[in-house]
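Excluded from the complex is one protein chain; the other protein chains are retained at their positions.
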Amino acid sequence: MQLEFRDNKDVWAGAMLIVTGTTAIVVASNYTFGTSLRMGPGYFPSVLGGLLILFGLYLVAVGLKRNEKIEGSWSLRALVVLPLSLVLFGLLMEHAGFVPALMVLIVGSALASSEFKLVEVLALAAGLTAFAVALFIYGLGLPYPLFAGW
Amino acid sequence: MPRMRSLLLTAAALLALTAPLAAQSDYPNRPVRLIIPFPPGGSNDVVGRMVATHLGEKLGKQMVVDNRGGAGGTVGTELVFNAPPDGYTLGVVSIAHAVNPWLYKLPYDPRKLAPVGLMATGTNVLVIHPSLPVRSVKELIALAKQKPGELQYASAGIGSFQHLGTELFKLEAGVNILHVPFRGGGPSMNDVLGGHTKIMMSSLVQTTPHIKSGRLIALATGGKKRSPILPDVPTVAEAGVPTYEALNWWGIVAPAGTPQAIIDKVNTALSQVQELPEVQKQFDLQGASVQKMTAADFGKFVLAEMSRWERVVKEAGITAQ
Partner (left out) sequence: MDLFNNLIFGFGVAFSLQNLMYCMIGVSVGTLIGVLPGIGPLATIAMLLPLTFNVAPVGALIMLAGIYYGAQYGGSTTAILVNLPGETSAVVTCIDGHQMARQGRAGPALAIAAIGSFIAGTFGTLLIAVAGPPLAEMALKFGAPEYFSLMLMGLVAAAVLAQGDMIKSLAMVAMGLLLGIVGTDVNTGVQRFSFGITELSDGIGFIVVAVGVFAVGEIVANLGDPAERRFFTDKVKGLMPTWVDFKASIGPIIRGTAIGSFFGVLPGTGPAIASFSSYMVEKKIAKDPSRFGKGAIEGVAGPESANNADAQCKFIPMLTLGLPASGVMALMLGALTIQGIQPGPEVMTSRPELFWGLIASMWIGNALLVVLNLPMIGLWVKLLKVPYRLLFPAIMAFSAIGIYSVNNSSFEIYLTAIFGVIGFIWIKLGCSPAPMLLGFVLGPMMEEHLRRAMLMSKGNASVFFTRPISLGFIIATIAILAIIVLPAVRSRRSEIAG
């Protein structure tokens, strides 16, 4: 029974909605609720939170009955590597400049693929970066230093 | 050995001391970044870009405009505040800069930013939709007193000039008009033109076409003197609220501790830019006029604006978080 629950698509979707809805209501309780006629800033989010919880409960119930499984793999490698390389891009843009940030992003995200080949990816990174510098920095005039502090 | 080290340290310290001096004399030797704390397209952006182009020419190095919008201008201004005080990061400030301290809990001290200079001031116009049965400020005040809280005015949002300028009017005239905030100047203007909300105080450039076409009626302008663009329209002060005066303004600031020599250099270049006929013409067309100020005077001006709007925010009971 427990195993079935672990990859039950609808139960998880429902649980996600319930958590989101509850969070919304808790956070919105800090804002003035108002009345239906004079709505405060808390009115809309609280109502929506309630709706989400209702939807969530329904989905959990349906899920227990239907028991549909999540299909495919979770592609954990990509799920970790891609967001991480975006974060690195963000950090490097602020501290190291456009060129290093973009190189790291391209090489980093390429790592998410199981077919990663270093030489090929390095060539891609160099080519794309050169193209992006020409297009964005010189062409569109975006005000980013190519290398910060160098 | 220790002696050697201390000697080196002294030399390094001396170098460190002289380095900024050297840096100042050849300032700017690389592009200067001008942070505009609003997204592209608004008045801050238009004014900032107009000045940046020419200012870069006068300083001899390109001035790069960097739009950092967000949170009523506080995100961008915080960036200026935290930038190294070397003159290579400057920021545009506007009336929002004098209002924000009273609306938000700021992560920086706005008084500590080094004033560089004023770029221009702009006039606002109090306009109404023709369906409102008043044709002068006095009649408007009379109607508002007759129906307290029933008349409504539109603004570009909480803390915007349209909001505070009208709140100041309400305080000085002693009337109660309901505030209807919009998301930006465009939507509020649309609503007033449609006659849904009927009163608004907005910039000359936004309102003039509609005043000329008769879709809006100008009751008064907000400055000390009449505007040359609408010479027949009285000032609010002339029209019955003698204590009223409020202008839009746009200026340049630098991070605290920026060397005075650099500030003076930028200020001088700015006044040269302000003298260019084409710049003056462009400002005229925007319903604004260039106004020169020394860095010190601009600093005093900003402080005076801050205390003016502090009073309005507090007395009108405006809150944001």
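Chains here go by letter, A and B, matching the order in which they are written, and residues are numbered from 1 within each.
Here is the rule we go by: contacts are C-beta pairs under 8 Å (C-beta built on N, C-alpha and C of every residue); 3 or more make two chains touch, one makes a residue touch a chain.
The structure presented is a predicted model; accordingly, all values stated were derived computationally and were not measured.
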If you put the missing chain back into the full complex, which of the shown chains would it touch? A, B
In the whole complex, of B:Tyr27, B:Phe161 or B:Phe182, the residue touching the missing chain would be B:Phe182
Among B:Lys145, B:Lys212 or B:Lys225, which residue is in touch with the absent chain? B:Lys212
Hidden partner chain, touching residue among B:Pro28, B:Gly87, B:Pro115 or B:Gly159: B:Gly159
I need the residue numbers on chain B that touch the omitted chain, in ascending order. 39-41, 45-46, 49-50, 53, 65-72, 74-75, 78, 103, 107, 152, 157-159, 178, 180-187, 189-191, 193-197, 205, 208-210, 212-213, 215, 278, 282, 285-286, 318-321
For chain A, residues in touch with the removed chain: 9-10, 12-13, 16-17, 20, 24, 27-28, 31-32, 35-41, 44-45, 48-49, 51-52, 55-56, 58-59, 62, 68, 70-75, 77-79, 82-87, 89-91, 93-94, 102, 105-107, 109-110, 112-117, 120-121, 124-125, 128, 132, 136, 140-144
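As a convention for this text, only the chains that are shown with their structure count from here on.
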Between chain A and chain B, centroid-to-centroid distance (C-alpha), Å: 37
Where on chain A is chain B touching in the complex? 143
Of chain B, residues touching chain A in the complex: 33, 64-66
